[in-house]
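Mind looking over this structure? Questions follow.
As you look at this complex, bear in mind that one protein chain is not there, while each of the others sits in place.
The block that comes next holds subunit A.
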Amino acid sequence: METAEVTRRSNTARVMAGTKKRNVRKAVTIGLFTAPALIVYLVYVVYPILSTLSYSFYSWDGTSDKTFIGFDNYIQLFNDTIFWTSLTNNVWVVLTSVFVQIPLGMIMALMLFAPIRGIRLFSSVYFLPFLMSTVAIGLLWVYMFDPINGIINQLVNVLGFENVAWLSDDNTAMIAILLVVVWQFSPFYMILFKAAMVGIAEELYESAQIDGANSWQKFFHITLPLLMPTIVSSSILAIVGSLKAFDIFYIMTGGGPNHATELMGTYMFKQAFINFNMGYASAIAFIMFLIALVVTVLIQVVDYNRKKKGAF
């Protein structure tokens, strides 16, 4: 009786020790598999974000000692008209992406299904802008927008208007760059829509045809509703991508003239690496991070509710 009890206990203990050993081994396995990625990620992503937050409470030129100034950088930031201009410009990029790029991408994708000749050529060429490096795109378009020798002004002249100094005029610089952004990214949305359109069953169009629907009706009652999930996911990509915009603006105008094309990204870069206001720049950078975070969470919540309602 007593011995039986003892054996049972030791058995349980052995089993427990066994599970424990297995658990430890499993943890070690998981650790070894994830460690390389985790280390790189912690060093180059997580730690820098936390440092940016901490730098943002200091006045610092990047080399000499830091001085703690509390929330002063943020207070200065909220009173900084250039910062508000750049935030507004970022919003313009977002709006252009969602309301110009995405519809244009959809039209381009629709064209690929049009019953006309030369579709293969069209689809190859339509995609080309997305392959070019942003720096090359920026430099190329600087010359296309050249006030004297640029093709855009040639076109403007043909239409009977005077030359426009596109990139050096406060009123036109933003429009000019946004056109380039549209040129670069529309092909990307074209591909997303093309993939979604391929997935729409042919029978739907056939039965609509039998019911006497015309092309517009087919588009608005079949294609568009079925593309809704793609429109939503494209908008998410467009919004998140637009908040990060930097390269093309830096190359084409550097944020000028008179901050007309300043973005949070270009302003942060200037403050950090030209004026060496590292603390102030960190505050801008952290606000950029917060905005991206809030927007992402918001999108996820909206998307989750939409899916729960079974909307699409």
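Rule of thumb we're sticking to: a contact is a pair of C-beta atoms (placed from the backbone, for glycine too) under 8 Å apart; a residue touches a chain by one contact, two chains touch by 3 or more; residues count from 1.
Please note the rule applied: contacts and distances are computed from a predicted model.
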Protein name as given in UniProt for the chain not displayed, "ABC transporter permease", "Iron uptake protein", "Threonine/serine exporter" or "Stage V sporulation protein AEB": "ABC transporter permease"
Can you say which of A:V156, A:I175, A:I191 or A:L204 touches the chain missing from this structure? A:I191
Among A:V24, A:I75 or A:I151, exactly one should touch the missing chain; which is it? A:I151
Among the options A:A37, A:L159 or A:I210, the absent chain makes contact with A:A37
Suppose we count only contacts with the excluded chain; which residues of subunit A make the list? 26-27, 29-30, 32-34, 36-38, 40-41, 43-49, 51-52, 55, 62, 107-108, 111, 114-116, 118, 121-122, 124-136, 139-141, 143-144, 149, 151, 154, 183, 187-188, 191-192, 195, 233-234, 237, 240, 243-244, 246-247, 250-251, 264-265, 268-269, 272-273, 278, 281-282, 284-286, 288-289, 292-293, 295-296
